[in-house]
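Missing here: one protein chain of the complex. Every other protein chain is in place.
By letter and in written order, the chains are A and B; residue numbering begins at 1 in each of them.
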Amino acid sequence: MSLILLAEQTLNGLQFGVMLFLMAAGLTLIFGVMGLINLAHGSLYMVGAFAAAGMAAATGSFMLALIASLVAAAIAGVLIEMTVIRRLYDRDHLDQVLATFALILIFSEGTRWVFGSFPLFLDKPSFLSGTVTLPFNVEYSVYRLSLIVVGILVAIGLFWMIAKTRIGIRIRAGENDREMIGALGVDISRLYTMVFALGAALAGLAGALIGAIQSVQVGMGEPVLILAFVVIVIGGIGSIKGALIGAILVGLTDTLGRFLLPQAFALILEPSQATSVGSSLASMSIYILMAGILLFRPKGLLGGA
Amino acid sequence: MKLKQLALAACTALVAAGAQAEGLKVGMITTLSGGGAGLGIDVRDGFMLAIAQSGRTDIEVVIEDDQQKPDIAVQLADRMIQSEKVDVLTGIIWSNLAMAVVPSAVAQGKFYLSPNAGPSALAGERCHPLYFNVAWQNDTLHEAAGAYAASAGYKNAFILAPNYPAGTDALTGFKRLFTGNLAGEIYTKLGQTDYAGEIAQIRASGADSVYFFLPGGMGISFLKQYADSGVNLPVVGPAFSFDQGILQAVGDAALGVRNTAQWSKDLDNPVNAAFVESFQAQYGRLPSLYASQGFDTALLLISALESADVGDQDAFRKALEAADFASTRGDFAFGANHHPIQDIYVREVIKEGDIYTNKIVSLGLEDHGDVYAQNCKM
Partner (left out) sequence: MKKETLLNAVLIALFVGVALAAWIMDEPYLITLATKAAIFAIAGVGLNFALGFGGLVSFGHAVFFGLGGYAMGILAFHAQTYTPILEWPFAINGTRSMPVIWCVAIVVSAVVAVGIGALSLRTNGVYFIMITLAFAQMFYYFAISWPTYGGEDGLSIYVRNEFPGLNTMDPIQYFAICFTLLLLVLFFVHRAAHSSFGLMLRAARQNEERVQAVGHTPFRLYLTAFVISGAITGLAGALFADLNRFVSPTLLSWHTSGEIMIFVILGGVGRVFGPVAGAALFILLEYVLGGLSEFWQIYLGAILLGVVLFARGGLYGLIAGREVAHD
């Protein structure tokens, strides 16, 4: 096993993690500020991907497609916030789970009704295709590198927004004590709608960016949703920094696990068994990681006051 | 769930009064919703096209959606047998659903014609006189790929498939006829969408070719990421990742890939030419191999009806076994275990105008049966 391969896998894990962060950041904000479990986040991811595919098919421009994904997801977010989510803030988590689960059904079959049952085509732009040779002779895909860059930029942007802007202050205050900021004159419902739209836009962007190298089909958001929940739980709910750390941890564990575990088992078992056992353990690895972290830090790494 | 479509509606309203022989009631359980719906829709459309074209008015088809869930498929089968009193069941796409439904359906005395799933158990020890597979036995397409890889001179292949029974069967099938070394063998997670790790391993392994079985969205993701990775090794796969419904979503990333199938739209025989043309006219899209399988299943059924009555099970079974019909693949024949003995072609993905499709480049395996026939004690 060469160091180059290890380096490439690490980069892959990083890229996977950074993309998860886009999903998780929105989710943790929504949960942290509004106390809302949003299962429909995966559907917003799907809406972004489909909007991007549609726009790309119509205009051929990837940039326009990305903008379309942001806008479509944000609009979808605002729509469901104003009609459904708004009524759920005071309800307990169970009701939120059921309501957002119902939204998943509506979005999934609705998308299938509009776009048909076959997967859609979305491709990365030609100026981001191909590979580039990084230091130490590692050949890496340009697009994936740009994903890492985008993710880090979004992270920086979010940190700056939370720490330095007025909105950020309100968000932090809202996480702390909702009633108080209402009493102090902040328009809570506008704040909530904005936070929800922001989270939705991030999810939609993730959908478009990742849809370009994966498949754009109905239900594509669900596996990512579960992973995003794992990430925010590991990182601690409400913490963007936690979401970033959690996302990178999950990305690295999953990628390196899939790569290293079968090889580790090959040392003691015969090859086909080793692959079998190693692969199964690899698929369970992030859940084992999450359970492990929760046992020592019951509120996640950076969660809880 | 009660989506009852009468085949008669596809024909004209001019129905000849009084059918002569007794007709047939078919229960079709297939996947019409969710991510895997494309395959079920294709099978259904191909099947119903053949029924409509036959002009027969005595075949009634009840169609239900199994949502790709085994327990729903089992219940639908129960309902079709107990409530709707169908004579023949068909339609299931996925091997795991087939394993749940078929044994008990044939045990209850109903014919089952599989238009897609071909699990090895049903071709071997669990074969049954009432079970027929019109598509293929799962392994055969992979075996053809292995044979092709060997004949193309690949000596060091890297193979991967998801870690579930159809995946392990796929790689077993490939290895059966592939004569070279394996640079690597990976079982990925079912439903995995990011293959950067696996592609990195391929790059580092020194392989000269890649073989993969990743149905549906998994294959789309893998191909797109592979094409972008700079790893330029030739790729071989079974048709499941390169069928007409998926190719448009993959685009250029699939061009040039060799894939194996028992059918291609450019197969040169009159039945196929008419099928492709009429399918496109009726549904506005090119047929995939799933559609051709649905079409052939209906043709088989109709041919059996011409010579026997479904009420006489022995006679009907013999009529099915005779398979006296011209299929979209040319001549059609069953082996002793009711699975086809057929030619498997090697196709290449090309672009015709704006559409991505497949074209045959060579004959992979000729008159190929499956290895499980020897375990079938029928």
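Simple rule for what comes next: a residue touches a chain if its C-beta (ideal position, glycine included) is under 8 Å from a C-beta of that chain, and two chains touch if they have at least 3 such contacts.
Just so we're clear, the structure is a prediction, and the values are computed from it rather than from any experiment.
Of the candidate positions B:Lys110, B:His142 or B:Lys189, contact with the hidden chain is made by B:Lys189. Note on the undisplayed chain: of the listed residues B:Thr57, B:Gln75 or B:Asn156, the one touching it is B:Gln75.
The chain omitted from view is touched by exactly one of A:Ala25, A:Ala76, A:Leu120 or A:Val233, namely A:Val233. The residue from A:Leu22, A:Ala53 or A:Ala99 that touches the chain not shown here is A:Ala99.
Considering the complete assembly, chain A touches the hidden chain via residues 31, 37, 84, 87-88, 91, 93-95, 97-99, 101-106, 108-110, 112-113, 226, 229-230, 233, 237, 276, 279-280, 283-284, 287-288, 290-291, 294-295, 298-300, 303. By the touch definition given at the top, chain B reaches the unshown chain through residues 1-3, 32-33, 65, 69-71, 74-75, 78-79, 82-83, 95-96, 99-100, 103-104, 107, 119, 163-166, 168, 187, 189-190.
Note that only the chains that are shown with their structure count from here on.
Taking each chain's centre as the mean of its C-alpha atoms, chain A lies 35 Å from chain B. Residue ranges on chain B touching chain A, taken from their complex, read 32-35, 37-38, 41, 163, 185-191, 193-194, 196-198, 200-201, 203-204, 216-218, 220-221, 224-225, 228-230, 245-246, 248-253. Residues 1-2, 4-5, 8-9, 12-13, 15-16, 108-109, 112, 117-121, 123-124, 129-131, 139, 141, 143-144, 210, 212-220, 223, 255, 258-259, 262, 271-272, 275-276, 279-280, 282-283 of chain A are the ones that touch chain B when the two sit in their complex.
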